[in-house]
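Only one protein chain is missing from this complex, and each of the others stays in its spot.
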Amino acid sequence: MASKLVAIIAGVGPGTGASVARKFAKTYPVVLLARKPENFESLADEINKNGGKAIGISTDVSSKDSLASALSAIEKEFGTNVGAAAAIFNASGGFLRKPFLEIDPSVFEQSLNVSALGGIVFSQAFLPLLLKAKEQGSEHPPTLIFTGATASVKSSAQLASFSTGKWALRALSQSLAKEFGPQGIHVSHAIIDGVIDIPRTKEWLKDLGPEAKLSSDGIANDYWYLHTQPATNFTWELDTRPAVEKW
Amino acid sequence: MASKLVAIIAGVGPGTGASVARKFAKTYPVVLLARKPENFESLADEINKNGGKAIGISTDVSSKDSLASALSAIEKEFGTNVGAAAAIFNASGGFLRKPFLEIDPSVFEQSLNVSALGGIVFSQAFLPLLLKAKEQGSEHPPTLIFTGATASVKSSAQLASFSTGKWALRALSQSLAKEFGPQGIHVSHAIIDGVIDIPRTKEWLKDLGPEAKLSSDGIANDYWYLHTQPATNFTWELDTRPAVEKW
Amino acid sequence: MASKLVAIIAGVGPGTGASVARKFAKTYPVVLLARKPENFESLADEINKNGGKAIGISTDVSSKDSLASALSAIEKEFGTNVGAAAAIFNASGGFLRKPFLEIDPSVFEQSLNVSALGGIVFSQAFLPLLLKAKEQGSEHPPTLIFTGATASVKSSAQLASFSTGKWALRALSQSLAKEFGPQGIHVSHAIIDGVIDIPRTKEWLKDLGPEAKLSSDGIANDYWYLHTQPATNFTWELDTRPAVEKW
Partner (left out) sequence: MASKLVAIIAGVGPGTGASVARKFAKTYPVVLLARKPENFESLADEINKNGGKAIGISTDVSSKDSLASALSAIEKEFGTNVGAAAAIFNASGGFLRKPFLEIDPSVFEQSLNVSALGGIVFSQAFLPLLLKAKEQGSEHPPTLIFTGATASVKSSAQLASFSTGKWALRALSQSLAKEFGPQGIHVSHAIIDGVIDIPRTKEWLKDLGPEAKLSSDGIANDYWYLHTQPATNFTWELDTRPAVEKW
């Protein structure tokens, strides 16, 4: 029996996650994971309507159990020999700039739970499906991509609740790249440095011109490009920012 | 009423923590935090016998409540206007090299709890005492030091359970250095790269000669040196390793 | 009068340079710069024979005067309003592993001259052509790419004669990315980490399997991908290595 390869995307909001889903849906059935159904429902509808295939699964990506349920749902839909051509971790703890001593420890805990532990349990849940895709001879090397940020490499004042999780996630991605690269899995980390152009940021940076914000479709192109790199040429990390961005 | 400045050291085992405690005890009363009393009892005895002053407090450094209890014990002993000349976070999640898919998520959680969240709640508990020491005109700028490792800047295969916490801790230290430097608090991060010479490592690296392992007293000297730097010359980070170490 | 956009490639040997030239020649006339004609002659012939357009110019890329001559030759061939869609600096000082005290200073000088000063004068010679392409409304943002190596970010023992030039080149690329990004020029640096699969390395790493060496065509794809990124999503740096590479 022929198997199906899917692409799994965790953290689908209006920006990167949705663009990545649309991009990968041109080739693979996509699985959309988000806590709240309203974050994936209309996107799944849109993809299904446009000739793609998408299912959304309400999932807490920081919970091993919730991810196990998601996996069951995926296997129910696509069969137990389903493999993953790509797994993309785009979830993140909340961005908060606040004096350190005024932040409740639960905020840090939450950030570490989503950005760091989330990345870990997501990887543990779906690396087996990526390895399965490799065994099944996927066209492109199965790819595990993590979305990073400026705060993944630079830890600003008052931003520790965000950066601690992001640095941990980057550490995870580097370790996994070294462990699973030799097994044929392509692990990447993208440093997204700038404001993404979504409805919520419509009014931001207007004085810097129409190209001051990152295109989420551009990020999706980057992720797809990473996915298509051959095993002889794996990129672990790239940074991306608008041309006019100060850095 | 004259106040007392203390040095607080979390994570006192046989190596770095004990050496740091002895070094700082030459100038300040020291507070030794460790979960198990056997980790600080003989050290406290030794310091008290040698003319210093030390108290040990059984503390879970990843727990806000446990740190609050420790703070109460410190204030009971040294008065409520006690300030901290130094707070040193030397605790760490366990070092484990193991295939990623064979590691239970609880191991990652534990590592993030101690290395990352521990550093956070430790800093939240004792930064107020460091700021108090600054107000009270401490001789040296109050100093918050975090112990890092090679795995703080490099994330090797099969080592993610250790490195994720260590990268998060480094992010914390950089953010705090930027936020609290301008408030007169010196925040540092030391990358300890190599094997520390303690009884447990006695037989290690013997073929590389007597200087192949880090001296924990040397590390304590580094920490003391950082502590004595003036506000015009704060070092955030230094690395340290044996001369013969490959890197 | 309509202008022509060309792609200029410095350092065309049997590996990366040739693959990049072939790739960009599918879209642009290419200008091949190398000191020795035998390094570009057969490649130019091949491209011209296959329907592309290529000219080779014997050039010392570390010499301002030699680059000025190259520019004259380009303008003579393509007109004085010629713009550059891409300029790719793939030249490098020689790789040498040798005890530091046994290396003649002229070796360091030569390496700095090619890798560092070469990158500088190459950029000064051709950034005006990239800016001209931008003015002329090139389809893709004009792109300046530098080829880096593992030694661009890590400086090993006995390798200083190579790494000093490579670090300097990386510094150049970062500064130029920040200065010329806002002017619409895409400046990138690629860390090529591993052995490239060329005739000279045919017998290397054979025990690691057929995918142990970097494909130079893969690198050319990366460079082309960078070239096609829109101004909202510029990647400054990416690393690339074989899946099985240890790092």
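The first chain written gets the first letter, and so on, giving A, B and C; residue counts start at 1 in each chain.
Going forward, a contact is a pair of C-beta atoms (placed from the backbone, for glycine too) under 8 Å apart; a residue touches a chain by one contact, two chains touch by 3 or more.
Nothing here was measured: the structure is a model prediction, and the numbers come from that model.
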| item | value |
| --- | --- |
| Which displayed chains the hidden chain touches across the whole complex | B, C |
| Touching residue (missing chain; options B:E46, B:E77 or B:D239) | B:D239 |
| Among C:P37, C:G79, C:G94 or C:P128, residue touching the chain not depicted | C:P128 |
| Touch criterion as defined above, residue of B:E75, B:D104, B:E139 or B:E211 at the omitted chain | B:E211 |
| Where the missing chain touches chain C, by residue | 64, 99-101, 105, 108-109, 112, 116-117, 120-121, 123-124, 127-128, 154-160, 163-172, 174-176, 178-180 |
| Missing-chain contacts mapped onto chain B | 141, 178, 181-182, 184, 186, 197, 211, 213-215, 218-219, 221-222, 225, 229-247 |
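Assume only the chains that are shown with their structure count from here on.
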| item | value |
| --- | --- |
| Partner chains shared by chain A and chain B (touch criterion as defined above) | none |
| Closest chain to the centre of mass proxy, which here is the mean CA position | A |
| Approximate Å spacing (C-alpha centroids) for the pair chain A, chain B | 34 |
| CA centroid of chain A to CA centroid of chain C, Å | 32 |
| Chain B and chain C, separation of their C-alpha mean positions in angstrom | 46 |
